[in-house]
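Quick one: the structure is below, and I'll ask about it shortly.
Apart from one protein chain that is not included, each protein chain of the complex appears where it belongs.
Every chain is named by a letter (A and B) in the order it is written, and numbering of its residues begins at 1.
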Amino acid sequence: MSFNVTAFGDYCASAVEDQSTDVAALCQVYNLATDGSNAAGDLSDGLNTFFLLFSGALVFLMQAGFAMLCAGSVRQKNVKNIMLKNLLDACGGAIGFYTIGYAFAYADNASDSKTFIGNKNFLLLSFDGSGGEWIGWFFQFAFAATAATIVAGTVAERCKMQAYLCYSVFLTGFVYPVVVHSIWSGDGWITAFRDDPWQGVGVVDFAGSGVVHMTGGATALVAAIILGPRKGRFYDEDGNPLETPVSFPAHSVALQILGTFILWFGWFGFNPGSALAIDNSVSAETAALCAVTTTLAAACGCVTSMFTDTMIEKSATGEVSYDLTAAMNGALGGLVAITAGCSVVTPWAACIIGIIGGWVYLGFSKFLIKMKIDDAVDAIPVHFANGMWGVLAVGFFADPDLMAIAGYNDFPGVFYGGSGELLLCNFVSIVWICAWVFFLMTPFFVVLNALGMFRVDALEEEVGLDISHHRGPGYDMSAAKEEDVQALKNSRHGGTSVPAEDTA
Amino acid sequence: VEDQSTDVAALCQVYNLATDGTNAAGDLSDGLNTFFLLFSGALVFLMQAGFAMLCAGSVRQKNVKNIMLKNLLDACGGAIGFYTIGYAFAYADNASDSKTFIGNKNFLLLSFDGSGGEWIGWFFQFAFAATAATIVAGTVAERCKMQAYLCYSVFLTGFVYPVVVHSIWSGDGWITAFRDDPWQGVGVVDFAGSGVVHMTGGATALVAAIILGPRKGRFYDEDGNPLETPVSFPAHSVALQILGTFILWFGWFGFNPGSALAIDNSVSAETAALCAVTTTLAAACGCVTSMFTDTMIEKSATGEVSYDLTAAMNGALGGLVAITAGCSVVTPWAACIIGIIGGWVYLGFSKFLIKMKIDDAVDAIPVHFANGMWGVLAVGFFADPDLMAIAGYNDFPGVFYGGSGELLLCNFVSIVWICAWVFFLMTPFFVILNVMGMFRVDPLEEEVGLDISHHRGPGYDMAGAKKEDVEELMEVRASKHGKVEVPKEVAQAAEDTA
Partner (left out) sequence: VEDQSTDVAALCQVYNLATDGTNAAGDLSDGLNTFFLLFSGALVFLMQAGFAMLCAGSVRQKNVKNIMLKNLLDACGGAIGFYTIGYAFAYADNASDSKTFIGNKNFLLLSFDGSGGEWIGWFFQFAFAATAATIVAGTVAERCKMQAYLCYSVFLTGFVYPVVVHSIWSGDGWITAFRDDPWQGVGVVDFAGSGVVHMTGGATALVAAIILGPRKGRFYDEDGNPLETPVSFPAHSVALQILGTFILWFGWFGFNPGSALAIDNSVSAETAALCAVTTTLAAACGCVTSMFTDTMIEKSATGEVSYDLTAAMNGALGGLVAITAGCSVVTPWAACIIGIIGGWVYLGFSKFLIKMKIDDAVDAIPVHFANGMWGVLAVGFFADPDLMAIAGYNDFPGVFYGGSGELLLCNFVSIVWICAWVFFLMTPFFVILNVMGMFRVDPLEEEVGLDISHHRGPGYDMAGAKKEDVEELMEVRASKHGKVEVPKEVAQAAEDTA
């Protein structure tokens, strides 16, 4: 009674003369059914590729978001410098991740053994194009570039270009890939994507609160400590601590808000895109849920952070004021915090994660100032602190049903009656990422510093990096010469009637 | 017998294969539609950035932080309001065929089970709700209190807008096209929301602008006497305005084609594709018409030929708003005509508002309210019956296709209904806010600008390097390499700061 469908297909194709009408009809139906199934497989490839192209492109656009946010946040005299760093990040990230980063991060060793680092696909040479390899690289590159760009803002206005280039290649080429390998690769030691993950569940960091944001944020923290604050931020000319820290005004709030919106938009690629496929109902549901939780966490983070800040300021000064920096960093904090759990928490949990994310941002920002650690764009509270909170939050809020839908083992978070395996896994991932980054980056930056390659000359810092290193300031707003405007006025209609607009 | 059993087994196998194929197609269909709404919703969300840039560029430099914060909070408030109650009011299906005024299920999305695209449906609809709310921000810019703004934006996304949506886009609505027996046999055809979204936002803006009054110095002098010519406040950054316009246009490629809601079959693919074409053409025609008409008007008045960016970009936006209702049911040439008239509607209504001394800081009322009305009406004239059927409506033709006016009547009634509903609710709302002193900022604060008054300082600090520092660097650089010559960038900077 056994029937081999493939053999039957061959039989149909062979067109034997003596087959009955019945069999011929059946063969035709078989061919039709095969066509349908093959078309579905083809469509599936196309749809998933398109989904990752869309998501990767949106994540890439986050580079523009970071560039605008950072550019708006720094003083006018350093705007070219920070934007160039953002542009080079995207480029360096591409080159570093192409040559070695992807190989270190993902290479599957075709065994079930745990490995520390991948070792295949250098320069993508062994790609054969099938199985979405090209588009997979593209999507992962966009993430790597994001991790690198986080650091740029923190060390803005005082970091040397050479140092920046060194660490961004080091970060995307080695530090970040090893973290990825441990958590997102099937070979990683703490990954959820093995048959027998640690504690039965492994680390659940869906879109990378830990892998991407903490790695970038932790590097930023180390860099900020070793690099020291900007001149005049916490200490006066003679090095005596100031009573109140001087806050340097953002040179353009318009660019900051533009950057924030672009980042939020990009996150709709970052989080839903991390479903990696959308060719079936289950992954479609996962991606859709990610869009909802991402939106809600950002909204709650923004509102919470701004109004809390308003209340704090009101109790201090008696005036009601609304701070844009608190609002936009609150939104970003909420986005970072939901990144780990976007596919495994319910909307109400996303709201709570966002609300706490807003507080985490505010608290950590004030803590840094107290510690006299200078972060030019508050990237450490947003990415490092909220990255940690996001990874931890999964341990509390993960819904076991959603875990199963998202492809994890259905371990519940503590608030769903879990006994803490998931929380433990995620806590260990935080410790691991911090330890790995601190262990590698601290000596790295110390050596750079000792060699005098880390911080710019004091005078150059005072003048600003644009004039010192980038051939002049970033803006030239000089308008038309007064005498020319006057001459134009006089030339029109014998100079008697001047158009209204020219009198401006 | 053996032959027969082999036959049956073979048939079963083929059956399984066919079932696999069909199931895979169903799965793919879910995935594709979800992805389509994710894409469209994300683009509509980006329109928040477009509005923020457009408004920021249009106001004076002293209020730029204020307006952008309002835009950011809109997105947030819209999300929270639409999550908690708005979606429930707008869409809940009561599983009966009765007409209802408002939905009452799915508060906090609690009864979602994830199937059937519910999550992504909420995401897409949220983006629309946030758009409706953000339209108002620009009109009342430079003088509206933050508290008032927060109150009305929650009220709008949580209640006013959802009721309009329920009536026109929900299967339970009283005037919807999506019932078995819609009113007049066709119901209101407002494909992507010229009426539902733009008129609702625009009408709110109109009420607010009337009650709030014009900005200081716009139509009246210090002593309250009307000025002979209204003073126009210059936009502080045209670059931001144009950036905003382009982002909005880009976002509209999610707004209109996305309203097909599905793209898993040839018919909805055709609908979405047609939307992209009509949207493009209406915007282009609106832009060109508005700008050149403005140029001709100005030329006849002053004799000088000049090209106005505000007219161009608001013309484009007016065309986009106007095509939104009919993007899936009109042909390309009709889209051109709708866009051209949209450009004129914008210009005319803008001048009418100035004549009425109603002050709209970013011309949102002519763009969204006036062109929203025009767009909804235009469907009644230009709807092609074949395209109506393809887009899923009953195939009633517009008046120009020999229709006897049912569609025009439906759409006209929807305009009256939206205006009445918004005016009825928002007028007392804003009057009370105003009486309580919660609507308009203090005159002195308005004069200083809201950024310094309420947002901890101005939005820009363009101070460059200090002159003495640059000079010092010049000396260092000149001596460092034993050179006499100073690097050109430093010399240039020294000259500039001199």
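The rule we apply is simple: contacts are C-beta pairs under 8 Å (C-beta built on N, C-alpha and C of every residue); 3 or more make two chains touch, one makes a residue touch a chain.
None of the values given here were measured: they were computed from a predicted structure.
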Notebook entry, point to check: Of A:A64, A:I183, A:L362 or A:V463, which sits in contact with the chain we cannot see?
Noted result: A:A64
Margin query: So one chain is hidden, and I want to know which residue out of B:S29, B:T200 or B:S259 touches that hidden chain in the complete assembly.
Written below: B:S29
Margin query: Applying the definition given at the start, please give the residues of chain A touching the unseen chain.
Written below: 22, 25-26, 28-29, 32-33, 35-37, 39-43, 45-50, 52-54, 56-57, 60-61, 63-64, 67-68, 71-72, 79-80, 83-84, 86-88, 90-95, 98, 123-124, 129-130, 132-135, 137-138, 141, 161, 252, 255, 258, 317-319, 321, 469-472, 474-481, 484-485, 487-488, 491, 499-502, 504
Check: Contacts of chain B with the missing chain: which residues?
Finding: 4, 7-8, 11, 14-15, 17-19, 21-22, 24-26, 28-29, 32, 35-36, 39, 43, 60-62, 234-239, 242-243, 245-247, 249-250, 253-254, 257, 262-266, 268-270, 272-274, 276-277, 280-281, 283-285, 287-288, 291, 305-309, 312-313, 316, 332-333, 336, 390, 444-445, 447-449, 452-453, 455-458, 460-462, 477, 481, 483, 485, 487-489
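Rule of thumb we're sticking to: only the chains that are shown with their structure count from here on.
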Next item on the list: Just give me the whole-number Å value for how far the CA centre of chain A lies from that of chain B.
Entry: 28
